[in-house]
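Note that one protein chain is taken out, while the other chains of the complex remain in position.
Just so it is clear, A, B, C and D label the chains in written order, and each chain counts residues from 1 on its own.
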Amino acid sequence: MELPPAMTSRWDVERFGVGPMATPRQADVLLVTGYVSLKTLKRIIRTYEQMPEPKWVLAFGSCTVNGGIYWDSYNTITNLAEYIPVDITVSGCMPRPEAVIDALQTLMKMIQSGEAGAYKKYKENYEYYKANQDRVLKKTVPVLGQTPKNDLEGKDEDAKE
Amino acid sequence: MIELLLVPLITTLVLAFFIRYKRITWTLFLAANGFVLYKLYSIYGIWNLSYKVDTAYKILGAELTLGVSNNPIGWYFAFFSALITLLISLFSIGFNKNSRSNVSVIWMLIIFSNLGIFFAQDWVTFFMMWELMGWTSFFAITNGKDKALDGAKYYLALSLFGAALMLIAISVLAQYTGTFQIFASAYGLLQIINSSTKLGIGILLLFLTTFLIKSAIFPFYMWPQKVYSEGPEDYITFMSSVMIKYGIYPMAIFIVPVVGSADLPMILNTGNVLQYTIGYLGAISAILGTILAIFQTDMKKLFAYSSVANMGYILLGFSSMTIVGFEGSLFHVVNHMILKAAIFLTLAAVVFRTGESEMHKLGGLVYRMPLTFMTFLLGIIAAAGIPPLNGFGSKWMIIQALMSKRMVVFAIAMIFASTGAFMYLFRALASIFLGQLPDRYKDVKEVPPTMAIPMFIMMVIMLLTGVVPGVVMKPLTSALKAVGYNVEVASWTTLEGSLKNSVIDLKIVFYMFVAGVIISALMYFFGNKSEKVPQNDNYTAGEYPEEWGVDADRFNYSYAFYQPFKEMFEPLLESVSIDGFFASIGRNFEFLSSTIQGLFKRGEGAVLLFSIGVLLLILGGLII
Amino acid sequence: MMAVLRVFLFGIFAIFIGLLFMGIGRKVIARIQLRYGPPFYQAFLDVGKLFARKSITHNFVMDLGMVMALGGLLATMLFVPIAGHVAVKTSTNLIVIMYLMAIGYLGMAMAVAASGNPNATIGVSRALTMMLGYEVPFFTVILGLIIVNGTSSLELISQSQAGSILNWNMIKFPLAFIAAEIALQAMMGEKPFDAMIAPAEIASGPMVELSGKYLGLAFLTHAVSIFVETAIIVNLFMGGASNIFTFVLKQFEIYLITIFIEAVFPRFKIEQAVKFLWTVPIGIAVLQLLLILL
Amino acid sequence: MDAPSYTLSKIAERDNLAVYELFFGPNHPGMHGNFGYVLEMIGTEIVKVRPNAGHLHRGFEKLMEQKLWVQNIALVPRICVVDPDPNEVAYCTAIEKIMGVDIPDRAKFIRTITLEMSRLTSFLMGMGALGAALGLYTPMYIMMADRDLILDLFEWLTGARIYHIFNIPGGVRNDLPEGWVERLNEVLDHLEKRLIEYDKLVFENPIIHKRLKGLGYISKEEAIRTGITGPNLRASGAAYDVRVDDPYAAYPYLDVKVITQDGGDALTRAVQVRLEFEETIKLIRQALKEMPDGDVRLNLGNLSMLKVPKGEAYAKVESSKGEFGYYVVSDGGLKPYRVGVRGPSLPAGLLYAQKHLPKMKIDDVAAWMASLAICPPDIDK
Partner (left out) sequence: MKMQKSDIVKLLLDRGYSVFDLYHNQIALAVKKENLLNDLIFLRSIGFEHLSFITAVDFIDEGEFEVVYHIWSYTHKVHILVKVRVDRNNPVVPTIINLWEQAQFYEQEVHEFFGIKFEGNNDLSPLFLENWVDIPPLRKDFDTREFSIRLYDAEVDGGDR
């Protein structure tokens, strides 16, 4: 949510040549702004995989590092780096626009010095990431080991109707 | 001279005899065609050839002499139409491979009547050949397809109507001028107009209506889409590229000279009344054809309307009554013949492989039929009038002519139509060949060589006539010169407009284009390499389409392609309701035609038709 | 050999000027929006970066189309006289230029439709509709000038305005200039006529699947089209120029006007845009035409 | 010829292949926040809509049951990021209702001022988003810069730009700092001046009028029946405002002017926001003038050990998008037993998408969403 101010008149990241692009095809940097719910994670992975190389990920906010304030929520992941490779993270909830600009500039420097190459890691360790993704996205058994009795019955009845 | 007609006629009979042996018939067919083309080529420039039969009859005070002669404009039409017809019929071999019927007879008959029309020396021969062509096409359209009957009947009724008008016109003209000879009667008509304007214009309009019907010009623009939508694809290729020009030829040799030199009331000191009438008909056809083509969902109907629009261009060229416009129109006749044949052949190929002509049900065929795609691409670039392919030169000449005569409205109509052409042409390209390939067409293959070769030749011809327009322009200008127009014989690559400093060298345009593409390609290769991804890997706002039950079929934007644009025209089209009006006329014609067909089935039709003709002749004579 | 070099230089020059204009245009818009804005050479950096990246293609039509797009526009560019210079000696026929320009658009349309993304196809459908919208008024304007000068050669029309500023068609036919300016706005695809790339509606339409060098080529195509279109207007209405600097300066003035309009207008829906283009500029152009003819 | 457009849905029934799907969101430039519609379309016209919510579901209602009463104050503003303060106020009001305490008047006024400031930021963002949805980016940039002025004031007051965590059960955290009020007045003056520019750029722009006129019409009856609240309701002609009907904070002491219009379409809604923006500035001025002196918080003991007596309450606040409601159930323990959240965007975002988007053009979706000020996080929670 601090992204709009960062892009607009007061901070204006465009002066560093950074601008928003409409689609993943045109983008260099994927900004994951804040908490990532399971449903979003799935879309983020697709978006990330659609981006052409070289590509970088900027994780934005504490929530992407360790879940932040939502660390014990049943629907948000706690560490984004387990699912896609993150180049740089900005801490804070929400980080200030200055922090975003600083991160972008650091990322630029890292790219120039060749430090930021997390997308290569994704290729090399694809199995690791894939396994983590599948574990959270394609559950088939309840995590807590209980059978949701009522729910199943309910669903069966739904199907009959 | 006569052998040019006799050979096809005899071959037709022989082919009918051997109809069961496809191999033999096609060999014979090719041989006969080879002879025809050779013969046509060899009689180029020998304009005094003719063959006459003096019947010694005297009808309506005019001597009835049947005959054929080699006239320059006729040769121009005949040569190129024979060439294109040959290519189409070659394609037809492959296209009809699996069907039982043998189409070679019909093709031979068509070539015969084709030559007959273009070389006819007198109106009676012309009329006979004209009718022969009409009936042949009726059978060819209905060949094997029941659904096609409706359209065919509509077409038949319309052309019978036209034929009746022409018969009246011929008889009246013969009575007044005392001759059936086409060229002689043109001078006669000119004198009639100068003495009795109303009568002259009346006769002229009767002729004009007939030709308009044949060439599907407003207000008779409905038949192509009716016929094409269900007719056999190989035959409608011929119809749309060659047969639709039959109305243009008599206009070029008969109407335009008469209107151009007649002393009629002038409008805006740029042209006379009839000239403007022709111009407006052309402009309306061009605009209406374009707009209607934009709204079609069936690809064959789309290109049917596109043909209407192109006939409109040709009329606009005529209406300028300048030599550049006239040349441009006749040049466009051939260009349109070539590019329409190319386009319709690819459509036939698509239908041949998929059995589908609704555009929104197709898609992504470029993956499976690259050659067809390339032919189609070149075809639509040509049809859109983009250099360096053909179609540009002729359009450019027509626009130049219109501008030099200050015919502002017509020039704007021309630009509207040719820009609108992008819309429908691209829509066809995108919907048929680009986009997502539906699963059910996963196994579609490229067409067999017998069909691919004609398409390839078409591509070459399009590029050749685009870069070296002299191939067509040289014979055309020498023909015009031979007829008596004041023209220079064109050079190989340059075209000359009528405005100041308007000479374009298509060779340079081509070089420029190549240069541009080379620079651009350098840029392309300079960039980092690209990675090929499967068709379904698309930007979907991050969603997984398959999880929402969306397959390739449901991820194609092709139905109602120009919906917003269409909504702009909806009130207009509804209020004017031209379509509705003509649909009702069409229904009446269908009723008429089914009556006629009923008679025909009982074997009385031919007799009846003949008697009607004779009756009309006599009546015409009595009235006058 | 010289001709080849000359053609090459003209192409590079057009690309350079176009990209420079784009960069400055972004800066100007940023200033209107109370921002600092990117450096004026940003467009060069962007294009360089895009060409250095890997890209994604769906099939060969995409490659072919993008090359055709830039190639077509470069070819058009070679026909436009720049301060009296033309790449190759030829008649600079306006109709040829307008038709040649179309091949660039066709190539672009083909490339993006080949990606099979409905967003892109909607964008193309809008772009083509828009084309019909602006070609008609623009041609009406051109028609007037052609009739006045009796020639369709851009060079001759430009030369006919030589001398004082009062000879400029802009002064002589102000109505035509206004109509052409509106049509130019649509031609460049700037607001309010940018329905084809509306990001908020169809995710930037035609650009949606372009990545890396394809997007780079699209950028260059846009740059060249800016150059060509402004050059046409300068030749038609501002009397060309005696040297290249004045010419580019005049071009930039024209571009600046479109940028100013772009910054303060939202976009029309496509049907509204076409309706607008077919009423206001055509009306003005026809009025001018009548004044010329009568 | 294609059949005319009004039979498009019939075509969809007959010809499955005439229909295609378009994914509008979650990752779409026209979509604010992660939210999506799967649009079934013919041509550019929408035939059917399948809303695709839940990308921002973080399970707030569950998380709140896990945390202490005051810990939750850090959580609630995150439900609607553009307009965070109504959440805090509603949550605290609900607790205060259950506890049966009345907070000091000065606290009430400070709450009101922060609420209205938050409304201003939200309106600025909403108006900017409306322009951006139509391709007009300039006002968006300018409005964002102006919004920052208010955020700076928030930072001065609370230490945070967005998540203020300023309201606590029993009042507000601290009193207004010195010089803050003067600065606020300056900012308000500046905004009033800017309003003229906004008018010229957005609200008097003929193209915007053309685009928004008649778009997404909602009648008064329909709006009331389907639970539309806030400016959208008032733009349909119903003079209902929680600030007047069910006053909280200092609103009983202020004259809130309820503005209504009869249009019910997107243009009216846009103008409604603009009119209420002006009214909000006046309201802040009035509150600043009438603010009494005194304490700003009740002493409720150690807040981290706060125990709320058994009971339940529903507290609602008029946010910039409509009625924000918190239903709090307490079992007398250290943590809430159950908190139910009513976000204002659900009827518009889900129901109206299904009802009104069909027959609309793809061109209008973003503008329609912006005009209804749909805020996806408060749908997903």
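Keep this in mind: contacts are C-beta pairs under 8 Å (C-beta built on N, C-alpha and C of every residue); 3 or more make two chains touch, one makes a residue touch a chain.
Just so it is clear, the model here is predicted, and its values are computed rather than measured.
Chemist: Omitted chain: which shown chains does it touch?
Modeler: Contacts of the omitted chain with visible chains: A, D.
Chemist: Of D:47, D:238 or D:370, which sits in contact with the chain we cannot see?
Modeler: D:238
Chemist: Applying the definition given at the start, please give the residues of subunit A touching the unseen chain.
Modeler: 38-39, 42, 66-69, 71-75, 77-79, 82, 135-144, 146, 148, 150-151, 154, 157-158, 161
Chemist: Could I get the residues of subunit D that touch the absent chain, sorted low to high?
Modeler: 53-54, 57, 59, 61-63, 65-66, 97, 224-227, 229, 238, 240, 245-246, 312-314, 316, 323, 325, 327, 329, 337-338, 340, 342, 346-347, 350-351, 355, 380
In the analysis below, only the chains that are shown with their structure count from here on.
Chemist: On a C-alpha centroid basis, what's the spacing between subunit A and subunit C, in Å?
Modeler: 39
Chemist: Enumerate the residues of subunit C that touch no fewer than two other chains.
Modeler: Subunit C, residues with two or more chain partners: 33-35, 53-56, 118-119, 122, 199, 203-204, 208-209, 212, 269-270.
Chemist: Which residues of subunit D are in contact with two or more other chains?
Modeler: Within subunit D, residues 20-21, 26-29, 41, 44, 141-142, 145, 361 contact more than one other chain.
Chemist: Can you list the subunit C residues touching subunit D in their complex?
Modeler: These residues of subunit C touch subunit D: 32-35, 118-119, 122, 191-192, 194-195, 198-204, 263-270, 272.
Chemist: Going by the contact rule set out above, which residues of subunit B touch subunit D in the complex?
Modeler: 292, 295-297, 360-361, 540-543, 545, 548, 550, 553-564, 566-567, 570, 579
Chemist: Can you check the complex and tell me which residues of subunit B touch subunit A?
Modeler: Within the complex, subunit B touches subunit A at residues 531, 537, 539-540, 542-544.
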